[in-house]
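One protein chain omitted, others in place.
In order of appearance the chains are A, B and C, and numbering begins at 1 in each one.
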Amino acid sequence: MIKVGVIGCGYWGPNLVRNFYKTPNCEVVGVSDLRPERLQYIQSLYPKVQATPDALELIRNPQIDAIVVVTPVATHYELARAALLEGKHVLVTKPMTRTTAEARQLIELAEQKGLVLMVDHTFIYSGPVRKIKELIDQGELGQIYYYDSVRVNLGLFQNDVNVLWDLAPHDFSILAYLVGKEPISVSAIGARPVNCKHYEHESVAYVSVRFDDGTLAHVHVSWLSPVKIRRTLIGGSRKMVVYDHLDPDNQIKVYDKGVEIRSIEEQYQALVQYRTGDMWAPKVDQTEALEVECRHFIDCCLGKAKPLTDGYAGLQVVELLEAAQRSMDRGGEVISLVRAASA
Amino acid sequence: MIKVGVIGCGYWGPNLVRNFYKTPNCEVVGVSDLRPERLQYIQSLYPKVQATPDALELIRNPQIDAIVVVTPVATHYELARAALLEGKHVLVTKPMTRTTAEARQLIELAEQKGLVLMVDHTFIYSGPVRKIKELIDQGELGQIYYYDSVRVNLGLFQNDVNVLWDLAPHDFSILAYLVGKEPISVSAIGARPVNCKHYEHESVAYVSVRFDDGTLAHVHVSWLSPVKIRRTLIGGSRKMVVYDHLDPDNQIKVYDKGVEIRSIEEQYQALVQYRTGDMWAPKVDQTEALEVECRHFIDCCLGKAKPLTDGYAGLQVVELLEAAQRSMDRGGEVISLVRAASA
Amino acid sequence: MIKVGVIGCGYWGPNLVRNFYKTPNCEVVGVSDLRPERLQYIQSLYPKVQATPDALELIRNPQIDAIVVVTPVATHYELARAALLEGKHVLVTKPMTRTTAEARQLIELAEQKGLVLMVDHTFIYSGPVRKIKELIDQGELGQIYYYDSVRVNLGLFQNDVNVLWDLAPHDFSILAYLVGKEPISVSAIGARPVNCKHYEHESVAYVSVRFDDGTLAHVHVSWLSPVKIRRTLIGGSRKMVVYDHLDPDNQIKVYDKGVEIRSIEEQYQALVQYRTGDMWAPKVDQTEALEVECRHFIDCCLGKAKPLTDGYAGLQVVELLEAAQRSMDRGGEVISLVRAASA
Partner (left out) sequence: MIKVGVIGCGYWGPNLVRNFYKTPNCEVVGVSDLRPERLQYIQSLYPKVQATPDALELIRNPQIDAIVVVTPVATHYELARAALLEGKHVLVTKPMTRTTAEARQLIELAEQKGLVLMVDHTFIYSGPVRKIKELIDQGELGQIYYYDSVRVNLGLFQNDVNVLWDLAPHDFSILAYLVGKEPISVSAIGARPVNCKHYEHESVAYVSVRFDDGTLAHVHVSWLSPVKIRRTLIGGSRKMVVYDHLDPDNQIKVYDKGVEIRSIEEQYQALVQYRTGDMWAPKVDQTEALEVECRHFIDCCLGKAKPLTDGYAGLQVVELLEAAQRSMDRGGEVISLVRAASA
């Protein structure tokens, strides 16, 4: 039995509480939040859960085995570090930290202490992403040529982060999980298209990520779209995938379409031609991603599994965010990635 | 009565012949193409039209008033120039020329000779684009914040141009027409995601265009998408538009959605909030764009109108293409636009 | 403060408990169900609510003011009657009763006792249906010509009712609410397309309802469709509506399309021509229908409102179901409706 404390009961925290509540071998012991009304809300739903305004009270509670950090990103490092120092396993919401330096320190600390450090990259635990991973691993798509994601809607402008840090972690985590190659450079263009002196964060951003072998990934995130789009195109040498998270019937469509290259001897005109075939929409597991993730975290705490989205996965995402932000700040300059691992 | 000669009977040429054929005050006198089978095809449809393998024969034909150039871009400048020198009005298909230098020479020559020089930016004459222009001119959308276009499909890899020069002229011409501001910089990322030694052209490209006032435009073009998408999002301060060329019922949707900015005194939390209202899909004229364009060209030749898509419109598109190509060649470097006008 | 007891905690009951739980001036005192695991489930969510296997315990509980009946239809009459006899207000789920005779008795009893008798026709309280009603009442659609509803999916075959009694109550209640005319005849075709000796209920049904003035309504319900469709077309003399409950962005689309009749003098060829104009998707209130309904029921119990979906509304639906069932049983025979009111 793993006893859990959840720090942060804003928009996302209650979803984690709800899912840990029904996870086997797990008990939600306490929650904390600075806002009394949020604590009251959680207690109206779960009367037995202790509620405190003081996060440290949870972190220091000897009954608690694992701390879940669901607070604004600026506080992730400090809270996760304190929890690890107290010997607690940690699950921290995305993005893991503000900087790669912070992320590396948390990884090191967790390794020293032999504790679980997991990042809440929720989509990695969702049915469609797991299915696409399966298809890629089986070689169904062939070699991955490109990855193109659009994640836009009319969204709440966040006070603490821009649209890049709010939405792109989803894409970067999925990208890293599915493509599994080393990115070599990042460029990004952002805009604050709304005339507001007092609001300085980008609300539209386009990020390009290049990989060693020529694979190109592109991510479009926006809080300023009149329609909600969650669509990823993945082009492979054998097949192509359209992943539309919002299509209830067919979240994944696999197209037996592609490009065929002919040797120059064969013919004169078209060196590259396309072929089209059937489309196939595999059945996708509809279990809530967070439910799968919470179970996995408890299994990790119990020593039964290694985190799929560990500190290194979190670090990768922060690296891409950092580089994209630097590029945006410099008007779109291409930023080379010199990975710590290779340094 | 304007007598027309059409040079080039490949994919697009026959569409121009068909439309000029039914345009009032116009007669298609002759066509030319290097391929006998294409000439034969045209003659099977229009037995009275003269067909010749020699473009110069048309250009020098004293009966002909106007020359339509529908050949590969590499030949546009030479053919258009020859036609202008022979005192013919010219309609040239997009992109106008390979370089801005060529475009400027054609503009100058046409002005010297007092001849019509028009570029076949077909979409400018389409119902949906004209309707959006109308909405913008009426102030319905307010100030334009961003322009985002996706133009992707599984396309024929062209032998003479990359995907940027093939597809982006459509977006650049629409962008220039609708937004009507001066672009200040361009950056572009391209990829040749397919391993083919003998095929060197980019088949995927992402282009960002910045304007003086902070407006951001972004264009995604690809020949490697399993699904065909032709969708443009235009965000304004008052309303937002989704233009989906492939939605037969609702090509244009106007969303009464947007962002509201509050003064910092008013409240603490959200400086920027969104509002959502009705959606409205105006009826769109379904006349074939090329039919409207052909009529307009004849009206221009007859001195009854000034070309909507004149040489300067063509030049603007070539400027953006040139800058985007340079950026792609330099791995995504941001290219400043120093416009000739301001030089 | 109205104290409520809920009988039946199967699929739908918990939704009523959840909504009454957050309704002002209301307290959920107790629930009953024959299945211990269902009671346990409710208590895990709402520890303070009393749970009993005995419905009569709730009905006789002097603390309780109103009884909500959410049981299989076969038990509605008996439970509602007992509750009314004990002086409780009653909300009964659809369809109100098995027979019009039962429905009439409940109406009479409630009137004698001066108690609220309301039927849970949930859709009447939904944003889209209320919006369509508003449009009709404002004359926006003109005269209603036809009503066509498709409500199909791959559904659980019910053990106690066929697809008609399961799904058509939704359509019949919406139809009665929106069209507001007297139906004069009903015909229905049903099928048990699956070869199963032991399963005797229809799983596909088509129902036609004729009205006095020539208006035609048609309802297609099915548990055997591979895709889920919830779409209603409403044709009016001025405008037409497409109501797609599953389209998250545009549940209601109002088409400025219609038919224009010309006098025979005007022209020879087409007496009737169509015109097409803009489409408009009004913003629709997304409040959960059941929340609106629960508040309305409490307001009715407090004497502040008259039930929108009262016993007579419930009776109308049962009349249509009875007639449609009779038609199905007779192979599609047209059944005239002689309304009790006119008898």
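Brief remarks on what is shown
One rule holds for everything that comes next: contacts are C-beta pairs under 8 Å (C-beta built on N, C-alpha and C of every residue); 3 or more make two chains touch, one makes a residue touch a chain.
It should be emphasised that the depicted structure is a prediction, and the values quoted were computed from it without experimental measurement.
When the full complex is taken into account, the listed residue touching the unshown chain is C:192, out of C:3, C:18 or C:192. In the complete assembly, the contact with the undisplayed chain comes from C:157, out of C:41, C:157 or C:312.
The chain not shown here touches subunit B at positions 47, 227-228, 246, 249. Mapped onto subunit C, the footprint of the missing chain covers residues 143, 145-146, 148, 150, 152, 154-157, 159, 185, 187, 189, 191-196, 198-199, 203-204, 206, 208, 210, 214-216, 218, 220, 222-227, 233, 235, 237, 240-242, 253, 255, 257, 259, 261, 263-264, 269-274, 276, 331-334.
Residues touching the missing chain, restricted to subunit A, are 249-250, 256, 276-283 (touch as defined at the top).
FYI, only the chains that are shown with their structure count from here on.
At the subunit B-subunit C interface, residue numbers used by both copies make up over half of all numbers present, so the two copies contact each other through mostly the same positions. For the pair subunit A and subunit B, the distance between C-alpha centroids works out to 38 Å.
Averaged C-alpha coordinates give centres for subunit A and subunit C that are 42 Å from one another. Separating the centre of subunit B from that of subunit C, both taken as means of CA atoms, is a distance of 53 Å. In subunit C, 249 are the positions where the chain touches two or more neighbouring chains simultaneously.
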